[in-house]
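Here you go, one structure.
Only a single protein chain was left out; the remaining protein chains are all shown in position.
Then we have chain A:
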């Protein structure tokens, strides 16, 4: 016992570490809370000690307790103390605790600013790292503002470990302090090309996050990302970039076109499922953004769908899930491609995994058509019966209703079937969606007039049987259905077969157990029914029946009069009195039926949910004007309304709003909208799914329903939807037969009903006409209702603040350079004085370097460092490429002369560049995006180049040190064919690196610049736009179909080429069952799916409606590629029109040129020189006479048709390079003089070279 006491006191007093604490908690399972509270007391004791180790230990334990849900914010100050320890071990503990429990409203955070700044500039990179990590979790707007500059400096830290952390944390800084985005962006962008992959990945990550929220500001980065995408091998980076492109494509369809090819290649080549999936996703986004009807893209869709199918069929549930998810995106724009996989998706409905079932359900939504709706819903109904767990069953139920009711019941051909489905759904136990079924019943009954009789009959049965269900109805939401049933029976009582019976059912005592609002409907509709019954009974001579009805009412209604529900009570007593009065009249033999039914005369029209909101404000009415004089606060404010008011008083008859002109009104409306948007308490209408705007409201405009019932409406007992499925089948068959007959007689069948509805369905669906021509009554809308755009952004979204134009930063200096006010705040002296922790040398130094930025420029020469800093800040835009180190080395050299020229050049560039940069920038992106192999906007680019050139000259002349900046180079380069683009960029990079090496040597730079200018000038000359070119050549053609083809080598596989064939339907008939077959040779073989014979044809994976073209790809394996080849082949297809279908065939010859085995491959000039020097290549030459085209056209042609790329070009002489799929190098030296072009060629395979040259010759002989 004594021992226990001792132990207890030990436990309390002894200083535990984290492990002891955990152990202790585990040993006190029964009284954990009590134990922990004693521990917390201990910790409090420990925190009071001076020893930092003890404190750190205590804080460490608190972090653990925080995880268990204990609020430890009371120790925030101690955490700060531990953070400021000089030992890494404790510092780390402090920052960890801070990152776990600090947040914006933690007040001690403001004490940390200086500590964090000190840690950020610590010589130990791990101190910095820990501080960055911690800060990323608790950064506040104040911290972000104060530390932005320090973090930005860290982005250029020598250690990649720090750089990547600094880059990542910038995103958090931007979020908290949006003003930092513009000044920091150039450096962030620079990090995209950091040599360290981790830093690069971090930069991509941050820009992707930024761009996701405000994509339009980052469009101009697309070329850079494109380059990264084609060069990076890091899947993480690729995934991020590809995701980013997915966000960018909706804004710029041309980007999408450019992306399709590399993405398709990635899809084919990657083995990483995650990358494949993201590629497919982005291709889908691209396809969505592109306008449909582009024939080539259906091949991409096919590819996506095909890949997704593979994912869905995979045994890995994750892939299955993602496949379905992506499929649903395709579904929105290309439902047909998905529909063909219906089997697979229905199969997924049976999956054991609920997530997958739900995804499959989502897909079903878009897959229904008039044809298969019944079948799909039938299948779903089976699932409803089988489903375990109410959540999934409820989901099924809502999906069934969604599917059926989508686009204004577009796919429902038989509403009787739908009503019976709804009735069947009411038998579900435990569903929460009774109200949903009810509202569907009401909606259908009200809007589909033809169905009312049937609906009423069904509802009457439902009411009749309600007593069987009420027991469990009460508990679950299904009783809502009786609300609809009662209302329908009452409102459309004229359709009732036996109103008396229904009336009785509605007045059963059991009804009193239903919820109040339903009882109220029962009572009210009982009255309606009563009116109907009276009417039918008064026609008879026997008046006793009518009196018995009244008697029934009088007997049953008192039950409701006693109801606790006010509404029920009120209605019941009102109606009871009415009936009593009627009974009196009846006893006097007075006919009352007319009067009673007059109570409920008139029809109710459906009103659109938004109608109220859409009522336009009448001309001149100002809802904002005061009705009465506003309470006077000050005289001046009063004046305006007073004037209005007095005027109104003088002429009462005229509306006072006349003085308010249109403009003012618009302005006020705008202001009001704004106010509403900003008012969190303003309840916004939820967007409704149905967007039907009708201009002609009113009963008289609702089209009259034509009823043409070919199906018996009366089905005894509760309906079975299956019956209707069968009946519908029969009806359709009959209809089809009739239609055929009619068509044979060549009588044009006049289609009544709404053409619009038919247009939307696919062709084959037009055969199905709805069972009865049902006009769905559209919902009423007020006159002049305007489609409103309610998609207000959430004003609290932190990313909204980051919607900052960044285009004019970095590359394009000028348009809106960073203003002084935009520069990141740096510490001033005052901040140092305020700093509590005194005298850090490093700190003081940074202060010194940053301080001059705030000063005006007068003391420039005072300090080296100041100059350096100033220079960097001021010409930030142009000189990002400069590295700190270089500057330091150069300092002595530059000291005397540099800063002045720099300032000068800056001035010049600002003046000179201002007007050009805007267009330059636009054309830059435009140019990059123009997918044509040859620049279509050379003109534009050239003008830009021309405009830029002098600037470049001036700049380089004035300040030898400041090189013409990088983007200009890019532009120059880009005036050339985009095919060269990749290579050019690499070359350019190379040049850049060279330049960096040579930086000290001004002479070198000079000559460098001179060389560049000559290129520029060369480009400026060539302004003529190139003719459009296509590599597709005719394969075969007849009166039905035309085929053109192109052959591309496959980079991944040296023995494969891909033949893309575009099939174009030229006739008015439908082409289907196309089969593509080629007679293989020994050398070239068509790749056929496994299991098929060597002579089997390949089915073309699509059909062609009239006038449509589509592309299919076929893979061939080739062995030797040195000789051109011809393969004979046949296309067989079925031509189907309304009357007949015929089998046709078309022979063709596929010409595999040697050119088609070449792949455009970039080559650096030094590698090229080495290649030529190696002496492995054998030469050959060719002379072309009478070539009448500019040299750049000539080059473009060779590049485009023969898959070469330009290595170097000087005036009218150019070296070119290409590589075959089997790795043969082909080098060309093209010289042009007058009309003669000579081509010297070298290749390691002479036969191939000869053939390629022949083909080049042929190309030019044709033009």
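FYI, a contact is a pair of C-beta atoms (placed from the backbone, for glycine too) under 8 Å apart; a residue touches a chain by one contact, two chains touch by 3 or more; residues count from 1.
The rule is simple: contacts and distances are computed from a predicted model.
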item	value
Name of the absent chain as recorded in UniProt (options "AP-3 complex subunit sigma-2", "Phospholipid-transporting ATPase", "Large ribosomal subunit protein uL29m" or "Sorting nexin-4")	"AP-3 complex subunit sigma-2"
Among A:71, A:1090 or A:1139, residue touching the chain not depicted	A:71
Residue in contact with the excluded chain [from A:321, A:530, A:560 or A:1217]	A:321
Touch criterion as defined above, residue of A:179, A:278 or A:464 at the omitted chain	A:278
Missing-chain contacts mapped onto chain A	7, 10-11, 13-15, 17-19, 22-23, 26-27, 46, 49, 51, 53-54, 56-57, 60, 63-64, 66-71, 87-89, 92-93, 96, 100, 103-104, 126, 132-133, 136-137, 161, 164-165, 168-169, 171-172, 198, 201-202, 205-206, 208-209, 212, 235-236, 239, 243, 273-274, 277-278, 317-318, 320-322, 352-356, 358
